[in-house]
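For this view, one protein chain was removed and the others were kept in their places.
And now, subunit A:
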Amino acid sequence: MAEEKKLKLSNTVLPSESMKVVAESMGIAQIQDETCQLLADEVSYRIKEIAQDALKFMHMGKRRKLTTSDIDYALKLKNVEPLYGFHAQEFIPFRSASGGGRQLYFNEEKEVDLSDIINTPLPRVPLDVCLKAHWLSIEGCQPAIPENPPPAPKDQQKAEATEPLKSAKPGQEEDGPLKSKGQRASPADGKGKEKKAPPLLEGGPFRLKPRSIHELSVEQQLYYKEITEACVGSCEAKRAGALQSIATDPGLYQMLPRFSTFISEGVRVNVVQNNLALLIYLMRMVKALMDNPTLYLEKYVHELIPAVMTCIVSRQLCLRPDVDNHWALRDFAARLVAQICKHFSTTTNNIQSRITKTFTKSWVDEKTPWTTRYGSIAGLAELGHDVIETLILPRLQQEGEQIRSVLDGPVLSNIDRIGADHVQSLLLKHCAPVLAKLRPPPDNQDAYQAEFGSLGPLLCSHVVKARAQAALQAQQVNRTTLTITQTRHTLTLSQASQPGPQTPGLLKVPVSIALPVQTLVSARAAVPPQPSPPPTKFIVMSPSSSASFTQQVLSLSTSAPGSSSTTTSPVTTTVPSVQPIVKLVSTATAAPPSTAPSGPGSVQKYIVVSFPPTGDSKGGPTSHPSPVPPQS
């Protein structure tokens, strides 16, 4: 206890000036300093006494927060009339005013017009107290249900994954539930002896790490079946619910290995079959798993990384590479890999450097097809500015030559042309902001040409644009950041109903549809209510008939606030490409009629994407889309 001994107690006393102010407010103008001092001492003492009594009421009321009523009761103990008018449960907004060299804190009391109160409709009656039972523990094992906190907190999972010896040490509070799990298992599977056999270990410094159980309960099996079916099924609403469940449910720890295998196997099969839609769904599952605050994926990255990497660099991801937008999938997966790196890369597993090496290797190879090339660059670019600076910029010249040879050369293959075009715009997109930071203005076309070769002029104009945008953002930062910061990436896929055999199993969503985000879990009465961020809604609207579209793959995403590269653009890169208009609307101003029930108090964000009538901007493949308002 010696180390705790050093406690600091100081006797704080109210300033004697406040006595003066109080006296003045009571009409006593002249009051001696000495009197003030005496009063201040006395008042401070009494206030402390009352505060100490009020604490007693807080403790007996089984609360951790002192309320105004506690102070009233403490006053009552001393036979003092309580202070009327303070009934705020949370906090009392004291205002401060200063003037004449004095500071004053007061509780602002507004004049109330009684007729207003009488005429306003009555507020909703608060919910009555009710009783709800759930299992906190079943024979020593805590069931993973929403009513209970997550079975293994993320920190513990992390500690287990990274420092296995430490977490097995006795004395850790957290290993309580796990320990009892082991105990429950031993009599159940008849191996109770096994645990008791080495009595030497009992009480000694050793403690065996408890075996974790990998049997799923019937409910969990049902859940797993439902969720996986919904994730890859044809109903978008169901999928949104399932993904929401994966991203928020606390009890998925035990099912993680299954999900992980499901995803890696799914990617393996669907890459071979070039089933773009399914690959997208699987990537969205990965994203949802990453987003779940109770899951720590460290143990499963060895399965997830190859799957995600496949979706980035695979030579072919869809049946018709010239038409389908597999680029969006590559972008999305690239962001996922970057996120994985950020979370799980350590000095021991070297994930980031291994990934970087893989990307670089496939990019450097001359024979690499354009699709893979695109994926590698996207993967590298998402890893951050440093990687772009050290790995991509030096190769710009070389890459530019290759691109030019394809674009300007004799038309060998349309697919190559599209690929080269995409690579070019990708490079421009990622390199421009980096260069804008690295190089001091002014931007000279020739200097760029000299340094970066054929890409130089384009780069230069992009850098100029990037600078302009940065300046614009700096101005608008107050207005835009609040509405745009979103923590989740979402990849939505919507397409026009299109006859054709090529898209079996793909969902058919009319272009004009609002996707209400429902959750599967919401059907269960999740009580105590689960705090979850309000889901972002994407409302896709179309002013014209959708018949004229061939296929639209939209990717809308924003990265976590704080990260610098928040480039967001609906990438529509189909042959007859159109320019979408993206608007951000907050519910406060305009609430679309199709709002899903929203959590109280949360401001919902909508992104309204509308397509201008066709023919408006039917640019060729070279015209890069999206004059999107810059978002960051």
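In the analysis below, contacts are C-beta pairs under 8 Å (C-beta built on N, C-alpha and C of every residue); 3 or more make two chains touch, one makes a residue touch a chain; residues count from 1.
As a working rule, contacts and distances are computed from a predicted model.
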{"item": "From \"HBS1-like protein isoform X7\", \"Transcription initiation factor TFIID subunit 5\", \"Serine/threonine-protein phosphatase 2A 55 kDa regulatory subunit B\" or \"Large ribosomal subunit protein eL14 domain-containing protein\", the hidden chain's UniProt protein name", "value": "\"Transcription initiation factor TFIID subunit 5\""}
{"item": "Residue among A:16, A:142, A:248 or A:352 touching the omitted chain", "value": "A:142"}
{"item": "Given A:59, A:225 or A:302, the one touching the chain that is not displayed", "value": "A:59"}
{"item": "Residues of subunit A in contact with the chain not shown", "value": "1, 4-11, 41-42, 44-45, 48-49, 52, 56-57, 59-64, 69, 73, 77, 89, 126-140, 142, 147-149, 170-171, 173, 176-177, 179-180, 183-184, 186-187, 192, 203, 527-529"}
